[in-house]
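All protein chains of the complex are present and in place, except for one that has been dropped.
== chain A ==
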Amino acid sequence: MSSSNNSGKVLKLKSKDNQIFEVEESVAIQSELIKNVVEAGCDIGVIPLLTVHSKTLRNVIEWCQKHVDYVEENDSGSNEEEIKNWESEICEEGNNNGSDDEETKNWESEENNNGSDEEEAKNWESEGNNDGSNKEEVENWEWEENNDGSDEEELENWESKFVDVDKDSLYALLLAADYLSIDSLLERVIKQVADVIKQCRSVEEVRQTFGIKSDFTPEEEEEIREEISWID
């Protein structure tokens, strides 16, 4: 299960269906529940998770492992490298200002050499219309900006794939994340369910998607719909 070379303790977690999972402490304590048990100090041996099935527990452990790995990757030297790159970029920009000065001088001498103002006006106006290159510059700059967030993006993509499962699995994950108190997993699964609801274009569609049966009488339902009829 674990790939890191962490020399931490290994905990034993027992699922509802009596399967034992060996998990590194650093991974397991992503769960507040387990963290509290560990911090309470007693030497338990096996921690029983009475409401979590092995299938779900396996997935939960995968989630926790991924998040521990992500934090480790981003703590190591990669930040230093980023700073060095950024610093050299700044120095380059400084040098570019020098060439602007030259440009000014050229422009100023040009000005004195040209004949009529009209000609200048034409040149000036046509230069003005060359906004293609400026736009490109802006686009390049924006792309560079976004590239720095690629690690975060990668995690987001991984998370989205992780929660792209059938509803029953989602509910199982939801209940497990709630029981084990794993905030990151809980938030992500909840968001997923909410997104599914949001995509439904009507109350009827929500009912069909989730299998919810209305137990209102027609009059009751009509009353409730009337109450919220001011919503556009």
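In the analysis below, contacts are C-beta pairs under 8 Å (C-beta built on N, C-alpha and C of every residue); 3 or more make two chains touch, one makes a residue touch a chain; residues count from 1.
Everything below uses one rule, namely that contacts and distances are computed from a predicted model.
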The complex's invisible chain, by UniProt name, from "Platelet-activating factor acetylhydrolase IB subunit alpha2", "FBD-associated F-box protein At5g22730-like", "Methionine aminopeptidase" or "MICOS complex subunit MIC13": "FBD-associated F-box protein At5g22730-like"
Identified contact with the non-displayed chain, of A:19, A:36, A:74 or A:209: A:209
Chain not shown, touching residues in chain A: 100-101, 103-104, 117, 121, 124-125, 127-128, 131, 134, 167-168, 171, 174-175, 178, 186, 190-191, 193-195, 197-198, 203, 206-216, 221, 224-232
